[in-house]
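A single protein chain has been removed from this complex, and every other one stays in its place.
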Amino acid sequence: MLEALEGSQAIARAVALCRPGVVAAYPITPQTHIVENISKLVADGKLNTELVSVESEFSAASVVLGASAAGSRSYTASSSQGILLMTEVLFNISGMRLPVVMTCANRAIGAPINIWNDHSDSMAVRDSGWIQLHCADNQEAVDTTIQAFRIAEATELPVMVCMDGFVLTHTLETLEIPDQDLVDRYLPPFVFNRMLDPQNPLSLGTLVGPEYFSETRHLAHEALNQSASTIVDVDREWQNLTGRSAGGLLSVEGPDDAKIGVLAMGSVVSTFREAMDCLAAEPAKLMALRAFRPLPEEAIRSACAGLDHLVVVDRALSPGFGGIVGGEIKAALSGMKDAPQIYNVAIGLGGRDVPLEMWPRLLDVPKQGGGFRILDLEPAKLGEMS
Amino acid sequence: MSEMNDPRARQPRFRGLEAGHRACQGCGEALAARLVTESAGPDVILTNATGCLEVFTTPWPQSAWRVPWLHSLFENSAAIASGVEAALKAQGRRSKVIAMGGDGGTFDIGFQALSGMLERMHNVLYVCYDNEAYMNTGIQRSGSTPHAARTTTSPPGKERMGKRHLKKDLLSIIAAHHIPYAASASVAYPQDLRRKVRRAMEIDGPTFLLVHSPCPLGWGHDGSETIQVARLAVQTGLFPLVELERGEVASVMPLRQRVPVAEYLCRQARFRHLFADDDHRAQEEREHLQALADYNIERYGLDGDGDDPFDADGADTIRRGGPANS
Amino acid sequence: MPIPMNRGAFALAGSSLAFKTGTWRSAKPVHVHAAAPCHGACPAGEDQQAWLALLQEGHPQQAWESLVAANPLPSVTGRVCPHPCESACNRGHYDSPIAIHAVERWLGDQAIQNNWPYPRLPGSPRPERIAVVGAGPAGLSAAYHLARRHYNVVLMDAMPAAGGLLRSAIPPTRLPRDVIDAEIRRLLAVGIEFRPRAALGRDITLEELRSEFDAVFLAVGAGKSRHWDVDGAVPADLHEGLGLLREWLAVGAIPKPNAVVIHGGGNTAVDLARVMRRAGVRDVHVVTASGLPGPDTDPDDVLNVVPRELEQAIEEGVQFHPHRTINRLIMRGSKVVGVEMVRLKKLPDGHGHKARVSFEGTETVLHVDMVVPAIGEVVDPTGLGAILNGRDFIDTDMFGTIAGHPGLFAGGDCRGWIKKLTNGTVSAAIGDGRRAAEGIDALLSGRSPMEASRPALPFADLNLAYYESAPRIALPTLPLSQRDDSREIEGGPDTSQALAEAARCFSCGNCLACDNCWTLCPDNAVLKTRETCSDGSHYLFDYEFCKGCGLCATECPCGFISMVNDD
Partner (left out) sequence: MIEVRIHGRGGQGNVVAAYLLAAAAFETGRHCQAFPSFGAERRGAPVTAFVRIADQTIRRRCQVANPAFLIIQDSGLLHIPATMEGLLPQGGVLVNSPRTSTELTQEYGRPMTALPASALAQDILGRPLPNVALLSAFAALTGLMPADALIKALAHRFKGDILERNTKLIVAAGQLVDAGAWKEVAHA
């Protein structure tokens, strides 16, 4: 049914449709509304789940780790510092191959403290072994949340659904919330054969020494790589049911003969989609990278075929290196025949507004050339270099 | 082995912790964990903080546990136990969850998660194996390390006499959570320990057990003396065995006769510097520890009144065929 | 093929059993089964700990059967033995020793009351016939142990009834005659042919016995008083102690001087002193070179008397003069009017022995009108011929073998002392009889005799943390005013007392089945068994996993476990 809902509320509804056994909740701006809305659904008897209101994000992650190991579909959400406080546990969850789903309401990382949107948080846990899926709008966020449980449980890998803080979480907009029947058909009950069970007492979380650790890492890497096909399949199945794709691994819009492309993740994609339509600018391809982990190298390469220039948009940066997505895309295209020239910029850091006019500026970047830079930097505000 | 066919399979007790684990000789923690899991029985799910117990029981592909067991991190045993318990509730399963950790994982780094678990009233028994230092990393001081004890991060020297600070009074902090049941126990009193585990198992709600578990390596005593040392800790009053219900002291193990703390200290290398003849600080610190013991005795009313079958002298009396007080 | 890594690196329950931690061990625990000190101290060879254990388990008949496997006369020894077992009892270092004699007496009396049959060892009848000469404690014991082994035994004695010095030298106040009668009657019923009124040298000769029997055990006792004088002086009307006691036991007559000094430190001296005192003699003195029991007295130097008899004698007014000897008789004509005592001690002589040294200047005088020596007896040579060969006693080894006389054995009071085996007590005689039976059986079976010997468990090897102090039972004693010459002075324990006393046993060196090792092994390397293992415990060490920490050995209450190098 089409509804006008705040993003956080929509996510809470989507989570409820997935019938999680355990939800761990801890507040942090801009994620708070999600757990508030889930709490309200539980309070109103609309969601039957064990809601554990923990004392920290660290425990939130730990609770869903334990609950998942005990065989319950488990969900939590966080942001920013909260994601970083969870870091240790996040690595653990994936290392133990537990199918936890978490929403990351993307937000900058302090200091200086900043509560607004960019991708610093999910980028900081890039290597934690989680699948990371980015959403351009709240419909994608709803659909991806439901898909995430399917992906997680099929692959026994945790999935982080990344949605931009405020820009999506706090935006009321028109979207479709699927029927419970449809979700029930799409998402079968969770069965976990490594479940903690006195009838079949396994030990989970063992110590692995040098003689086997490389193999565990290899298996983790392979598991992430192989999850790509699951992500595609699960999205295709969703599209067959609802008529909507949430973007697979990577979606591409724009004329086939365009010579310039822009690759971006998250809500800026949505703004750029409109900009492509309403602003007069040269023909360009817009690549919406949904799966940052696993990074779909093949899909990116084929999307880049025929391009002369590719502008990679980062919403975070690795000081001393540059854009994180940019760096990865360069690596992904390395050695590609007729690879486009790659330009990397960061924009919209810490909540800086990304207006429609950013689109032509991005298309202008190859003309200016140069290495990585923060495109919407206002040099006047820098003062003395210090 | 020749006497009977596979007697291990026919032991008249449940084995939660199997042989083949890699604890040091005479490990108090291994013993405590064995006793706790035996008393708790098979219908449990364990969580385990990082530490010796986790390391020596589960070097992949082997596990010494015979009950489902989950280890995640150093500081989250209580939190993952919360999650397991929530899942059991969600699924309508009734197994008891037991969270375990050492003193580092309980008094210090895992303290917040523990407090949260207790506050949320999860149906979890938390067992802290208290060996009074970070043993897994090689004997560093923790919040539980007793005053004046030597560790590698509280070495005695010209300016220091071991740990400067006091052992954190964790039980009082636990008591402040007003949980249904909390108790201290010792490996030297296995019957008492078992009884406390059974008691905690019966309660639907958060319970806490602090088990004094000597570490021969860290404390500097022979592995064969683990029980003796643990017994002296109780008999001196340094480690009082008490039971708390909703935060109030419900019962204590009385001391039939006070044993001077020096008898406990002198058996352990971690207190050796307190017996240096030519150091006036040594006696001062010994007296300090004695005063701490006396304080415990007074505070909990540990002085016994005559011979009591459940006092520190009578509690583990044996008779032919088994313990006298079982 | 390496084990393939699985998803999330999980492990299966109990899979650590594949890791054998036993390889870490440098010392291993073993069950040592040391002897309880009571056992080591018992001249009869009883294993008191073993039968106390059976009683603890609630099996009084089995306890008695275990007891009579060594000593067939528990009702007797429970009353008359000076119970060195109790002196040795480790519990004495803790609170007070187990009243072993009281429990022994209770078991013996229970056996009589319930007519429990003496068990025989498994086996089939033996064709050999064995003669036992003398039906005192040693003879009775040897006959019984041989009969237990299915030999044909003929027991002969010069007297009309079996019992020897039990009847002739021990007052009924200590050993009621119905107890002797009942126990001996039941013992003989095991299958012993008793021939009364058959005295060696009078009715039978050694040669006859040797031709008629496959082996002969001589237990003729020491019936002749040892010669006594003081610097050659002997009172004209000298009566020696054992003679007076026998006469009193036989006909009830006892001399009644005003004051008497009895010279000697054994049961005869004390029994006689008490008889005379109760008969009305005003001053009864006992002069002995030994000391009274006490913390400062070396156990080897204590009066060889049942301790409670000594207490009762003092209670009754007998005056003891320990560490003294008679230096001089003060005579008026041939009649004694006093004795001069001097203090002495047994001190090392520099050659590994002890010699009596008297101290000049410590002389004191006792005014008495009678002196009775009770310094012991020697063998009556009648009928023994070359066996005695002019000596006071027959020389044997510990199995009663007499060198140069194959098939001939001796034991009891008639044989020479072997340190630790004999001290002239009933129990020692019973032990002699038992070992001689082994010697005879070994000879007739063509093997070497064996006597199991285990080191005694020192007190320090017990772990006292596991025991509770418990008072020793107090036994009923006849009040002074009611004591006469016939009523038994000390009563026995009732059932609950006997059981309570048995429960006090530390079980030194022997498994208590307390579960401590099983409970406290951090490595699950002690396994409990339903059946008793061959070593007497209910536990097995699983050396595949035992790391050798030694916790079980430290925490074994009774010293049953010890750590040995694991080479």
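All chains are identified by letter, namely A, B and C, in their written order; residue positions are counted from 1 within each chain.
The definition used in the following text is that a contact is a pair of C-beta atoms (placed from the backbone, for glycine too) under 8 Å apart; a residue touches a chain by one contact, two chains touch by 3 or more.
Computed from a predicted model, the values in this text were never measured in an experiment.
Asks: Can you pull out the displayed chains that the omitted chain is in contact with?
Replies: Per the contact definition above, the missing chain touches A.
Asks: Of A:L65, A:L85, A:V125 or A:V268, which sits in contact with the chain we cannot see?
Replies: A:V268
Asks: Can you list where chain A touches the absent chain?
Replies: Considering the whole complex, chain A reaches the absent chain at 3-4, 6, 29-30, 115-117, 137, 164, 166-168, 170-174, 267-268, 270-271, 273-275, 351, 353-356.
In this text, only the chains that are shown with their structure count from here on.
Asks: Quick one: chain A and chain C, Cα centre-to-centre, how many Å?
Replies: Result: the chain centres lie 90 Å from each other.
Asks: Just give me the whole-number Å value for how far the CA centre of chain B lies from that of chain C.
Replies: Each chain reduced to its C-alpha mean, chain B and chain C end up 50 Å apart.
Asks: Two or more other chains touching the same residue: where does that happen in chain B?
Replies: 57-58, 60-61, 63, 65-67
Asks: For chain C, what residues touch not just one other chain but two or more?
Replies: In chain C, the residues touching two or more other chains are 9, 11-13.
Asks: Please output the residues of chain C touching chain B within their complex, sorted ascending.
Replies: Contact set of chain C toward chain B: 3, 6, 9, 11-21, 24, 53, 56-57, 465-469, 503, 507, 512-516, 519-525, 527-531, 533-534, 540, 542, 544-545, 547-551, 553-555, 557, 563.
Asks: Residues of chain B touching chain A in their complex?
Replies: On the chain B side, the touching residues are 42-45, 47-48, 54-55, 57-61, 63, 65-73, 75-76, 78-91, 95, 112-113, 115-116, 119-120.
Asks: Residues of chain A touching chain B in their complex?
Replies: Touch list, chain A to chain B: 21-22, 24, 49-50, 52-56, 58-59, 62-72, 74, 88-89, 92, 96, 196-198, 200-209, 212.
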